[in-house]
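Missing here: one protein chain of the complex. Every other protein chain is in place.
Order of writing sets the labels: A and B. Residues in every chain begin at 1.
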Amino acid sequence: MDALKQELKKNIIEQLNLEDFTVEDILDDDPLFGDGLGLDSIDALELIVLLDKDYGIKLTDPIEGKIVFKSIEVLANYITENRTK
Amino acid sequence: MKNNLNIVAYCSIKNHVVALNGIPLITKDHDLTFSEFSKEVYKELKMDYSKFFKMDDQCKLAILISEILFNHIKIDSKNKENIAIVLSNRSASLNTDRKYQETISNKENYYPSPAVFVYTLPNITIGEICIKHKIKGENVFFVSEAFNATLLKQYASCLFQNKKSKQILCGWIDFDDDQYQAFLYLVSEHGNRKFNQKSIKKIYNENIWMH
Partner (left out) sequence: MKPVFITANNIISPLGFTSEDNIIQIEKDKSGIVLQDNIGALPCYASIINDELLNSAFKQIGSPESYTKLEKMMMLSLQDTIMKTDFSISDRTALVIATTKGNIDVLNTKTSNFSPDRAYISILGEKIRNFFGFDNEPIIISNACVSGILSVAVAKRLIQNNFYDNAFIVAGDIVSEFTLSGFQSFQAISEKPCKPYSKHRNGITIGEAAAAVAITNQNNSKHSIQIIGDGSHNDANHISGPSRDGEGLFLSIQSAMEEAEIAPSNIDYISAHGTATLYNDEMETIAFNRAKLENVPLNSLKGYYGHTLGASGLLESIIGLHSMKNNMLYTSLGMDELGVSMPLNVIQKKKKAEIKVCLKTASGFGGSNTAVLFKKLTLEK
């Protein structure tokens, strides 16, 4: 689980070009959107692609997305339960 | 057509040299990639705008050059809001179009990227400048084979004469296959350089080709 969280943090920073953040800066329960990492709607769409590409999870319901992308903790749990690769 | 427009200030970025009103302001090592170069200029300008790093290279260029120009010209927010932006280039958004095409070229690895797709429009450069500087004025993006001083001059005059805007930000921002050039100038009644095709061409040529 911890390895997955580390991997997620690294990939999110890379994929979403979060220049001001390092893996150490992101806490497991930091909100990804809003005040936390300050992600926006395009980032959310890009995260959907990341889930599909890296873990074989197809997310199409935006409401589900809002729940899943709450924090690294929530996201990692979701991936563990639903990953197909 | 009679008009009283003048050039207030102009800026260029080419070959890793940033020049303001014809005078080099920042010069960086030619060996740097554009990504490294743009980050160094960003730091030198002491910008704090993390969105910058999400942009494609053409928008980074647009953000840097407009930042330098607006640092130099002090305009209050009320007047700034109604600035018109008239930009142009040769390649539209082809540099990013090609990158996006790569994300859909392999059926076994087919992951179209929304973050790349959103930059496959040339006028996103205008959009990014507008967001950064809270500008809600007139917009248009022209595409031409080469810098068209006549069209930009004519259209700026139209916007002024038709009372659409009193200040018009014009220029050329092109990023194509790692070759880039950016040239931006603001015209209004209050500048000190004459505004006509000849003067624009002259400062364009000075700024773009002499580095």
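In this text, a contact is a pair of C-beta atoms (placed from the backbone, for glycine too) under 8 Å apart; a residue touches a chain by one contact, two chains touch by 3 or more.
Treat the numbers as computed from the prediction; the structure is a model and nothing was measured.
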item	value
Touch partners, limited to displayed chains, of the chain removed from view	A, B
Touching the absent chain when the full complex is considered, from B:Ser12, B:Ser38, B:Ser66 or B:Ser157	B:Ser157
Options B:Phe70, B:Tyr100 or B:Phe195, residue touching the unrepresented chain	B:Tyr100
Interface with the unshown chain - residue positions in subunit B	1, 85, 90-92, 94, 97-98, 100-101, 104-105, 107, 110, 112-114, 117-118, 120-124, 126-128, 130-131, 133-145, 148, 151, 154-155, 157-159, 161-164
Residues from subunit A at the interface with the omitted partner, ascending	40-42, 45, 48-49, 60, 62
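Rule of thumb we're sticking to: only the chains that are shown with their structure count from here on.
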item	value
Where subunit A and subunit B are represented by their mean Cα positions, the distance between them in whole Å	33
Residue ranges of subunit B touching subunit A (in the complex, touch as defined)	50, 52-54, 111-115, 118
Residues of subunit A that touch subunit B when the two form their complex	15-20, 38, 42-43, 45-46, 49, 52-53
